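Take this structure, written in structure tokens, and hold onto it; I'll ask about it next.
A single protein chain has been removed from this complex, and every other one stays in its place.
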């Protein structure tokens, strides 16, 4: 063993790991290639492939519709950007309401529970219709009856319920001894929550919240029920006019271009934080 | 203090807590009543209330459409019942693939990550269209080109990605020392995962998974894009036909009747488990 | 007629016809095409008869627009639900010769029903339309509103938006517009129509068939024959309102 | 006038009575040690004094002021009482220095810059100078425990409660920490310790209480209790513990 080490200038573990790395690279490359080839070769042999290709992967349609889809995507981004912070804030408030320990504030807990139950249970479409058409229908004057405002509110109310539930699970997962420690130092309940419990809770639920925000990004599409022409509606209009599903592929490309870097970056941040602290 | 205790037969803490309980009951009752009255009295004073009421809360329409909605809901339940187990299993497998520590199996990790990224990133609608229309379009014969099969598969593939991500966060939240302890006993990696890590991980992510399954229950509606008439499509048909949104309220009632007891029961089970173990 | 359709239908001896879910007034009355009431239902039965199918040999199925245009086999022989014939759609599916030419009309809410039927005046309104229809390109080309129009999934959503005062006007085919104005949107009016020849692609409804379906020739033949005999005009007169009272848009 | 005084304290968890009528006086500057087998209720009693648990019955007085009145705001009281826990309970998302500065910053509204000299000084005194910017996970058990002590001291409490703070330390550090407790005592700090360090209790404590099943079975000056225990339970416990 020891001579071998001398000979290569490496320990046997390093040699072993080099070998392992090489082998896994080969496995990775070959298995990926195999799957890839199988798809590339087998699928086009199916009798209907030409038609499916023309319906879903039509380059001409893609090129024609993509710029307009990209333009419509701006609206999605805008709605997301103003809804997301509101969702986080409202969700956090509801989660905090459900964690209240003062018996005199018990009604708050009940309200919080009722809120999450109802807004998670009611289909988003209904919330969007009810708030997006119903509230303006009560007789609001022009700038205040905009579907953008009320549609976003519907999204915010719904997603806040999901997000609150995730925050709550994070808060409950922080061990009670952390609260004791904070309280024993004389910190107020609010400070204990803000500086001790929440920072730990939030870190734990980042992946679950990422999940929700990726879902939200796509549910912005529900606003299109009440008028706003965002990327999905635009893709749907093209689909109908051109009788072709390719515009949805274009939309998917745009979404992937946003969500993949975002999740990778979030993962990277999480991993970095974990590394730094241990 | 002590005489007071004797007098009432209760300690001062008990007296205090009785008082607190009474006070909080009063607050709860009166605040709920206040909100309730405000809604009941103020909303109908809005100029458009009559119209909104006729559009959204039309008893006649409700009574007429409800039975059919209930019948359509059966399909939702069926699709949910066969999709949910598949989603859990696939999601778990993907989460496990992403947790593989053997460097030779590194490709599996990459595949797992790619899977979650892509299926979370691609809009469900596209997955439903692509798999629900595209795959049968390749030329499958009659019973095998059913939109129920391929639509469900699209749902399963998409939700498995979300569920996998939640499982993964649960697995990572179990402290490394638990894995060490299991391994030091000579348990295989598979057994360590199955008997030590997973039971703890799954318990921690129950609320987040509940969230996903409530969302799934409503996304079963996406299958209606490719034909199956489930409760949302049925409500949508009634809405179009009657130009009235009440059928959605009917659908919401049905959903709430299912999701609220389900979440309350899950909460209760969790709380019971926590109590029993400490 | 005769045996043109022999061996070409989905199920031998019956004709499977698809319509929308739901099917709208006045095209189909009460969402019940089996009754033969409503313009499209009546046309369907007339065509079936021309092709040699008795009324009880007709089976109705429902289909969404998406199912109609998906690649692969269909579960209907032909599908009629106000499909406008367009060049792009022709690439994916087949259309019969048109059975109706629908002018587009403007439905305006009560607040703006006095707007003159002139393109310039109409530009300034807040517009809505149904997303998947040819009304959208028509609206953009012929009127070119100042503000981007809002687009909806179906008639009910458009009318709800109009009732919530979120849009002023919407573009529909004339029969639909007349129906919505009379029955659904209180206080609204149909303030103008585009003559059918006004746009480059006049909106013509055709029956949709699977690409390359051999039945197309039979269907075309049946419709031509109905046109020739004046039966089609009679059906139109029976089920669609008089459309002459609506002013033309200048 | 005792600094801290417990009168007939009763604490239950569900049906289980963990403190069953405990009375105890701690004079200003005194060091009182609680000893007894595992599960005797030592930790719980300390938590009750710090108002982390509501007591079912009885009273607790700090400077003759009843701090156990139901509904009383516990925060001002907790600031006057420092506590170090059996398991360290450091905040894992903050560095050692941030752990220590958090409470003074939030409660006394002092700035980080203002606090830095004295905190640096405290860290140095406890041999932690180089660990100020480490996260708890980067510290050994012994180091974590010392940070926890520093954190409590930074609030300048009048009474300190220690719950088996040496049980996770290596012998070298136990010595150092016990030295610090001696110093604290000399500086006049009033202290209550739950401890298993019999040697230390005997040498340094003013008073020792033996707890069993939620009751003080015997109490007295350290020497007397260790050398001539009166109760059979105490005798049995000490026989095992000191062998």
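We just call them A, B, C and D in the order they show up, numbering each chain from 1.
FYI, a contact is a pair of C-beta atoms (placed from the backbone, for glycine too) under 8 Å apart; a residue touches a chain by one contact, two chains touch by 3 or more.
No experiment lies behind these values; they were computed from the predicted model shown.
A.B. asks: Just list which of the chains on display the missing one touches.
C.D. replies: Counted over the whole complex, the chain not pictured touches A, B, D.
A.B. asks: Please identify which residue in D:58, D:74 or D:142 touches the non-displayed chain.
C.D. replies: Considering all chains, including the one not shown, the answer is D:142.
A.B. asks: Just name the one of D:71, D:175 or D:221 that touches the chain not displayed here.
C.D. replies: Selected residue, touching the omitted chain: D:175.
A.B. asks: In the complete complex, the non-displayed chain touches which residues of subunit B?
C.D. replies: Spelled out for subunit B, the touching residues are 177-178, 180-188, 191, 195-196, 199-200, 203, 276-278.
A.B. asks: Extract the touching residues of subunit D with respect to the undisplayed chain.
C.D. replies: Its contact residues with the unshown chain are 37-39, 86, 140-143, 167-173, 175, 196, 198, 237, 240-243.
A.B. asks: Touching the absent chain: which residues on subunit A qualify?
C.D. replies: Listed in rising order, the touching residues are 1, 5, 11-17, 20.
In this section, only the chains that are shown with their structure count from here on.
A.B. asks: So how far apart, in whole Å, are subunit B and subunit C when each is placed at the average of its C-alpha atoms?
C.D. replies: 40
A.B. asks: If you look at subunit A, which of its residues touch at least two other chains?
C.D. replies: In subunit A, residues 48, 51-52, 55-56, 129, 133-134, 137, 245 touch at least two other chains, as defined above.
A.B. asks: In subunit D, what residues contact two or more other chains?
C.D. replies: Correct list: empty.
A.B. asks: Name the touching chain pairs, would you?
C.D. replies: Once each pair is checked, the touching ones are A-B, A-C, A-D, B-C, B-D.
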